[in-house]
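For reference, the structure I am asking about is given below.
A single protein chain has been omitted from the complex, and every remaining protein chain is retained in its original position.
By letter and in written order, the chains are A, B and C; residue numbering begins at 1 in each of them.
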Amino acid sequence: MADDLEKEQSGAAEEVSVEQQLARTDEPAAAEQARADADEADAPPTEEQAEGESRPLDETEQELLTRLERELGDAIVESADAFGMLVVRVKPDAWRRAAEASKHELECDYLSFISGVDWQPAPREGDEAGGDTSAPVQPTEMTFGVAGSTGRLQVFAHLESTKRHWGVTLKTDVDASAPHAESWVTTYPGADWHERECWEMYGIAFDGHPSLRHLYLPSEFEGHPLRKDYPLLARVVKPWPGLVDVEPMPGEDTPTAENGGSSADADKGDGADAAQSADADQGESS
Amino acid sequence: MPKLPKPKAPGLIGGLGVTFKTMLKGAVTVQYPHEREDPPTRARGVIALKEENCTVCMLCARQCPDWCIYIEGHKEKRPPRREGGRERTVSLLDRFDIDYALCMYCGICVEVCPFDALFWSPEYEYSEANIADLLHDKEKLGEWMETVPEPEPLEVGAESGKK
Amino acid sequence: MQSAVDIGWGTILAIKTVVVLAIIPLGAIILGYTFLLKMMAHMQSRLGPMDPGGFHGWFQLFGDGIKFMQKEDVMPAQSDRRIFAVAPAVVVISTFLVFLVIPAGPDLVVSNLDVGVFYALAVSSLAVVGVLMAGWASANKFALLGALRAGAQLIAYELPLLLAVVGVVVMAGTMSLQGIVEAQQNGSIFGWDGIGNPFIFGQIIGFMLFLVAAQAELTQTPFDMPVAESELVAGYMVEYTGFRFLFFFIGEFGTAFAFAGLAATLFLGGWAIPHVTDPGWSNVLGPIVLLTKVMLVAFLMFWVRFTYPRLREDQLQAVAWKFLIPIGLANILITGALKVAF
Partner (left out) sequence: MSVDFAVDRQAWRHLADAQVNVELDTGDMILNLGPQHPATHGTLRLVVRLDGERVISADPVIGYMHRGYEKLTEFRTYPQITTLINRIDWLSSFANEVPFLHGAEMLMDIEAPPRAQYIRTILTELSRIATFMLFLGEMGLQVGALTPPFYGFRDREHVLNLIEAATGGRFHPNFNRIGGLKDDLPWGWINECRNGMKVVLDACNTLEELVAENEIFEARTRSIGIIPPEVGAGYGVSGSNLRASGVDWDLRRDGKPYLVYPELDFKVWTHPDGDSYARYWVRLQETREAARMVIQMLDRIPSGPIMAKVPRIIKVPEGEVFVETENPLGQMAYYVISKGATGPFRVKIRSASFSNVSILPWLLRGVYVPDVITILGSLYFILGDIDR
């Protein structure tokens, strides 16, 4: 009989969700349609999107942005679209205000996550990491993602509305000298753990947080592991098996660098770029 | 849709009925050492090495996320195929070890190998008492070659373009 | 009841005690093996132990026994040594004492007390003391919680157990177990005495009540709060290892055997087979008949144990005080009234 009880309730829920479904299906479809037109209209290759001149926002994002601007005014520094998601960068002192605004104005009651980004490119280990050249070679100059950043560290969060089924990503800058940001625990209780993790991994203190203490790492751990300048220790200890010390051919003294040769020619002496080329021609030859 | 509400004995009695019915039905246990359940042909049990195909290009050792493939090779001169042609230099394997204590069976090496020297075999009974013996050398990997099954025919509607 | 060979009073007593001492671990093993290992396995669509001892793993529990005996008997550092050592003995002694009263044949009973039923129930509540001693002495928070729960539960379920038995005593007119067995053998249901009058018909409520209360006495699911695996890991037994843990295991299944024996005697006519009255035959067939009835009752108890989830602490007490005891009282009232009327 408990099962019948569930049936009536679910029956009732069924009517409700069917209408919502009908109402909802046309809303995202429309948004999808708008974004698709926007893409065809100027068909920008993704590179152009990277230089910060972002694609025009579709109207759900436009509506989100206008609501936020109405609430925060000039605190919004920059906003852009990243594949159908609105990214808004606000001033550091308006971070908590942005949370309250999105909770009430945008009805974003669901906190997806809060985390940090370290935009500084990782120092190229090259030989220290056991000569590992399989790790992807990141560009060496410092570039910032969508909606830019002033300094090296940034806090970014994603909020969603369970009723309106839309979401927004908020970013704010953190000055690297004394990294701190306002805590969101008063508006979103779930932010407590996220901020503890962000403090532990990036060293960004959250003022107003009830008890900033280690979440993942043991209490006596020093250093902030997710910062780019923190080496990946596991790779320093063990020599990389992909390393090849090429002995010279019998009767020759220096290893002949055969092109398209089957044996790898990235030997110890080469610097980063050789590894890069080794990777590249490795790709072509095979 | 959810099953027709058959006359519902109170949950407590219904529960007893379920356990009683299962008691009468047979058990599903496969008594391992005596009976064996053979894994499907695509199961990733162990990696087998076909030594002749390997040209010591080190791609598998480089791409392995766990760093568990150790390769050493040397080069040799070989008479040219056509007379009067240039002498060929061929790379030969001295050592090709896979450390199954570290391996996570992801299959990147088998896939990335440009010369199809590595194959999957569904063999799974190679546990060792001493963990050091999990480092399989070239001969051991060669032995696994016999257990490599023929690739299965694909499902209807599959384009058999790829290998 | 003159036995065939006239041997001294002392030796008879010695033989009987030895037989009882032998039956209890054997009974525990039979019950444990058939129900805990094989029946539970088949109910969960698996086979249970197959290898030890060749045919269907019959040697499994004997092997366990030997294993426990040679295991190291660890005592936690901060434990109260003497009480920790004695606790399992107290639990097992209460089981031994119950067996003294259960009859397996016309003269196959250690001592046919006139107040047999009263004695059996009084002695079975000794286990509470043992459990509390074990829980407190092993200086472990989980054990402490388990023991406190066990104490509250065993006390709460003594009452329904008694009330269930009172109905039987009212119908049989006597408290001695042999008397109850005879009452059921010679009784008749409204004149028809084809199978005598096993009290299960007259006392169906009493039988159900007894089963539920026995389930709680044995701390079996749905009343296994004291030994709740997912919360208290192993309740009061958590710090015990080796031979002492074996005592607890024998205690647990010995008590199950004892309660099943009591239920069989009180409600299913004990060792008696209707119309077979000559003592020679009864003495031989009695134990076998009793064993089958015990297995039947034990099947019911273990069947419930493997199917139901566990009640919470306060729900468990509520079931006892608000539900079982009023039913027990009502049952006595009705039996008394009917007894007087007929």
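Here is the rule we use: a contact is a pair of C-beta atoms (placed from the backbone, for glycine too) under 8 Å apart; a residue touches a chain by one contact, two chains touch by 3 or more.
Just so it is clear, the structure is predicted and the values come from calculations on it, not from any experiment.
Put simply, the missing chain touches A, B, C once the whole complex is considered. Only one residue in the set C:P49, C:G105, C:P222 or C:G286 touches the chain that does not appear here, and it is C:P222. Looking at chain A, the residues touching the absent chain are 2-3, 6, 9-10, 13-14, 16-17, 20-21, 24, 28, 32, 46-47, 49-50, 82-85, 87, 109-113, 115, 117-118, 121-122, 134-139, 143, 145-146, 156, 158, 162-163, 165, 169, 185-186, 188-190, 192-193, 201, 210-211, 213-219, 225-226, 228, 230, 232, 235, 279-280, 283, 286. For chain B, the residues touching the chain absent from view are 2-3, 8, 10-12, 14-15, 17-19, 22, 28, 39-44, 63, 65, 104-108, 111-112, 120, 152-162. Although one chain is not displayed, chain C still touches it through residues 40, 43-46, 78, 139, 141, 145, 221-222, 224-225, 228-231, 233, 305-315.
Note that only the chains that are shown with their structure count from here on.
Contact counts per chain pair peak at A-B.
For the pair chain B and chain C, the distance between C-alpha centroids works out to 54 Å.
Computed centre separation for the pair chain A/chain B is 34 angstrom, with centres defined by C-alpha atoms.
Separating the centre of chain A from that of chain C, both taken as means of CA atoms, is a distance of 64 Å.
For chain B, the set of residues that touch two or more other chains is empty. Chain B contributes residues 12, 15-16, 18-20, 22-23, 25-29, 31 to its touches with chain C in the complex.
Against chain B, the residues of chain C that register as touching in their complex are 39, 41-47, 50, 303-304, 306-308. Interface residues of chain A, counted against chain B in their complex, comprise 1-4, 7, 133-134, 238, 240-242, 244, 247, 249, 258, 262-264, 282, 285-286.
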